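Left out: one protein chain. Kept in place: all the others.
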Amino acid sequence: MTPPVAVTGLGVVSPFGAGVKAYWDGLAAGACAIRPATLIETEGFRCRLAAEVPDGVGGSVRRSRADRFALAAAREALDDAGVGRRERAEAALVVGAVGGGMLEAEAWYWERHRRPTRAPAVLRSTFPSSHAEALGSVLGLGGPRETCVAACSSGAAALALAADLVADGVAPLALAGGVDALTRICFMGFNALKLLDPDPCRPFDRARRGMSIGEGAAFLVLERADRARARGARVWAELAGAGMTTDAYHVTAPHPDGEGMSRAMRGALDAAGVSPSAVGYANAHGTATPQNDRIEARAIRAVFGEGRLLVSSSKSMIGHTMAAAGALEAVATVLALVRELIPPTVHLEAPDPDVAFDCVPCTAREVAVEHAISNSFGFGGQNVTLVFRRA
Amino acid sequence: MRRVAVTGVGVLTGAVAGGADAVRGLLAEGAARAGARAPGEIPASTLTALFDDDDARRLSRACQLAVGAARLAVGDAGLVPGADLGVVVGTEFGDLRSTIEFVDGYLGRGPGGLSALLFPNTVMNTMAATTAIAVRARGLSLTLNAPTVAGELAVARAASAVRAGRVEAVLAGGVDQLDPVLLEALAELGDGGDARSEGAGFVVLEPLEIARARGARILGEIVGSAWRALAARPHGVGRRAARASAIDAALGQARVAPAAVGSVQVSGAGDVARDRWERTLVERALGTHRPRVGMLAPLLGRHSGVAAVAVAAAAMDATASGAPALVNAVARGGTHVCLVVAGP
Partner (left out) sequence: MEPKEILDELRTILVTRLKFDPRRAADVVLETPLPKGVEGSIGLDSLDFIELSIAIEERFGIAMDEAQDLAPHFASLDTLCRYIAERMAAP
């Protein structure tokens, strides 16, 4: 068992707008931010929807859209945790990212396809590591810096890596999370794979037809629980354990039995020293593809048994925010513990009989739970489970 | 805390392909070849010889580089693949060739020109995913992205995972490939002047007692590893007077005094401002002590696979001299990695 790691700061930019409050208000109300996409061309694609972040995040337009999201969410988290300049110089930074500044790079490449066009300065921010470079420089973070790319589980993987750094005493505190802006490549690719629903996604519904793409950022401040207490910080929750596994099965398809997924859940519970029966809620990966939801439900059942556990998918409201998803959903999980309210799965009208759980359809539920997990899976057979404990 | 043994190396570049013996050969030739232009693209024939038809069809070129080097490393370590093998891959550019091919399909032919097979390669973790499948690694799988030092970062992260007992054995290193569009954009943006090259390389790290128990050949031991962010603007170099906290931390963890360091492998590859910064950082950390400095760039250029060769070279240096060797790497933007490698 690793030393307890406390969550002392939260910051969010979501399709509900900037800030943790807008995010939680949206989740608690069961609102849906999935609408016709406006940022990119969608002509000729089966699905033309996305959950875009509304205007109002701010930041210099010379930065990539994703960097602006990351900075806003990271600043909110550091302020929330009351982390000062001096402490930041020692702080670790772990960013989960996939798209980087690809939205802007695509704009250049599309133009270059029509006529010779010189590379603009924003192209320097194309790769995923750009977010960490920008955050580290602007916020003065001098501890270990990492950018991890784990497809749709990137944000959760970043939190797991940061928790290791804190638990091992490598850094006194860490800022960690995930960020992604919508990109043409992501939108086109999932369309090509026929994994997008033409209507807003319906996780765990019998008639689900695929996911909806979203965008956003979330960052959390993690520190040793004893340190947080000593400095009188408010502790939102504890990140009690994490499990990371690989299917080593197929580049896109999950293992049909969800073997890697259940191994991640068991590993996280073991690391936390928590028995399955002590967990009351699972914020599912819940993408709403026919395959994911069926296999994830099977994997959850293998670990927790049938029935008792409440399971919901935030993606029904904010879409699949890619590299941000694991971090945004970690925030949802933490707030579910704190507010004693389980966010719902919206658009869930006819539950899939293969999903042997109460998936909290349409309306949030008032339930106090001691432990909750957040699942995040990604292409490449990447599985991450985080276990949170009520403070 | 467990001790971290280096039990194998696998490298696939234009200059060298093979395990520890191939690396030893490259280093022995090194003196004669220093000053020659760093090798560029890896010839297609090198790859076709390594893969059967099914692999060749399914794996993009970047994935072939990673899988090829990983198989060489696993073979070099005499490792039996198992559930606890992990993979940590560092990459600077990912599989950009596939990403561009994917986009070109759309720009040329519309939605019907999009390739489902190429799409997964647009995400940087595909090299780690295909490697995990190829060597049946079902433990931790990580892809770390960073400018120029991603391979060293991957080795440092993997070493800390072994040290903390989170993995039993791990392949750690990196992969990068060159792409014409990338090179053109880098030139237009003013890329610092590194001799960019391509290739893949991995080391196998495992707990020392497990390596000994299975009778593995031990190349060396990673006795210290740390990574920190130096103050710098993105893509810029920082103040030369900065404290090299990654070196201090790695030496502290290794309980090695600066004066005891026998040699240093530096990441310098032709970017004058960054290379000068790195030299100053190393000198500051080591005080008046001036150990021998090795540089692989003249032999291999700069890509994320070089880290594995640097670790193997440091282990060989440390074995020969009896003094621990450093592997140091600094990137524009401030990511700084340091490994302390001792002989077996």
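Chains here go by letter, A and B, matching the order in which they are written, and residues are numbered from 1 within each.
Definition applied: a contact is a pair of C-beta atoms (placed from the backbone, for glycine too) under 8 Å apart; a residue touches a chain by one contact, two chains touch by 3 or more.
Everything numeric in this text was worked out from a predicted model, so none of it was measured.
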Neighbouring shown chains of the undisplayed chain, as defined at the top: A, B
Touch criterion as defined above, residue of A:Ala192, A:Ile373 or A:Val387 at the omitted chain: A:Ala192
Omitted-chain contact residue, chosen from B:Ile100, B:Leu117, B:Ala231 or B:Met295: B:Leu117
Touch with the omitted chain, as defined above, among A:His250, A:Arg266 or A:Arg339: A:His250
Residues of chain B (touch criterion as defined above) contacting the omitted chain: 53-54, 56-58, 109, 112-117, 120
Absent-chain interface as seen on chain A, which is shown: 192-194, 250-253
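In this section, only the chains that are shown with their structure count from here on.
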Distance between the centres, which are taken as Cα means, of chain B and chain A, whole angstrom: 28
Complex interface listing, chain B residues touching chain A: 86-87, 92-94, 99-100, 102-103, 106-107, 110-111, 114-116, 119-120, 122-126, 128-130, 132-133, 136-147, 153, 157, 160-161, 164, 166, 184-185, 188-189, 226-235, 245, 333-335
Chain B contact footprint on chain A (complex, rising order): 44-45, 93, 97-98, 106, 109-110, 113, 118-119, 121, 123-125, 127-130, 133-134, 136-137, 140-151, 157, 161, 164, 168, 170, 184-185, 188-193, 244-252, 260, 263, 378-382
